[in-house]
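Below you will find the structure I want to go over with you.
So, chain A:
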Amino acid sequence: MTHNKDMTILEIKNLQKHFGGVYAVDGLSLKIEKGRITALVGPNGSGKSTLINVLTGLLPIDGGVVAVRGAELQYIVSQKIPDYGITRTFQNVRLFEQMPVLDNILLILTERNVFGALFERHGESHLKKAEEVLRLVGLWEKRSELAINLSYGQRKLLEIGRAYAMNSDIYLFDEPFSGLFPAMVKTVEEVFHALKASGKTIILVEHDMGLIRRLTDYVFVLDSGKLLAEGIPDEVLGRKEVVEAYLGE
Partner candidate 1 sequence: MNYILHLGTFFGIYAILGISLNLLVGGTGLIWIAHAAIFGLGAYVLALLMTKVALNFFLAAFLGMCIAGIVGCIAAWVFARLSGDYYMLASVAFNYIIVSVFINWESLTNGPLGISGISRPSLFGISFAGNESFFALTFLFLGLVYVSARLIMHSSFGRVIKAIREDEEAIRVFGYHTLLYKIMISGIAAAMAALAGALFASYIAFIDPSNFHVMESIFILGIVVVGGFASIRGSLLGALILVLLPEVLRFAGFPQDISAHMQQLVYGIVLILFMLYRPQGLIGEYKF
Partner candidate 2 sequence: MEIFAQLVANSVIAGATYTILTLGFNLIYGATRFTNMAYGVVAATGGYAFFFLTRTVGLPMIPSIIAGALFSGVVGVLTDRLIFSPLRKKNVRPSVHVIASLGAFVAIQALLSIFFGAEFWTLLPSGTVRVFDVAGASVTEVQWWIMGIAAAVSGLLFVVLRFTLFGKVVRALSDDEEVGKMLGINTDRTIGIVFFIGSMIAGLGGILVGFDTGIQPTMGLFILIEAAVPSIIGGIGNLAGGVIAAFLFGFVENFGIWFIASQWKAAIAFGLLTLFLIFKPEGIMGKK
């Protein structure tokens, strides 16, 4: 399977991100194809999470350009990423802790505009959509529970539900499977299948090679902020230099 240039939905051109003298992302260039599940792998410190943070505006771009659907962006503002059709989860699960599960989802569904939000109380349609999302990740029964009281796995599921509720085009999942029991892994896989069936694009940072081989269509291997290899999982993950990069960590 080669890369179909017309189907590029997200492109990173020569991206740089450094902290002091450390180049976390060092001249990275890659193309993400629409509708695929693409994995970002690499040893710790290879720049995967930094890349996600840059793409979602949490860290400023130091060099290079990000292009969404061909439109080039010199800088990315967090609150605008939904406008670009992007949403994400966080590696260290960032929920709205002292708020109920339901509210964590309602936030995604309600009015963004300051004045609009002031005069809006959530209604039937919001609740219906929230129920749909929460049932998908199996948290509807826990809807009144404060997020801080959920188990680790439930918290990860809530984050994934939150991203799902955004109904974006491009999903950036940062280690969504880590620490989950098999039953929950299955739930997340179902979410992924549902997203893919709707034509959404998924970018996945993940360590579990088995999951990657089973779920993803394409893999980018990063090392020290640079692109080491790319291709179909079965083909790329066995390559010598990829294995060495992991062993060397």
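Keep in mind how these were chosen: all candidates are chains of the complex that A comes from, given by their letters.
Going forward, contacts are C-beta pairs under 8 Å (C-beta built on N, C-alpha and C of every residue); 3 or more make two chains touch, one makes a residue touch a chain; residues count from 1.
What you see is a predicted model; the values in this text were computed from it and never measured.
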From 1 or 2, the one in contact with chain A within this complex: 1
Residues of chain A that touch candidate 1 when the two form their complex: 56-58, 78-83, 87-88, 90, 94-99, 103, 106-108, 110-112, 114, 116-122, 148, 162, 166
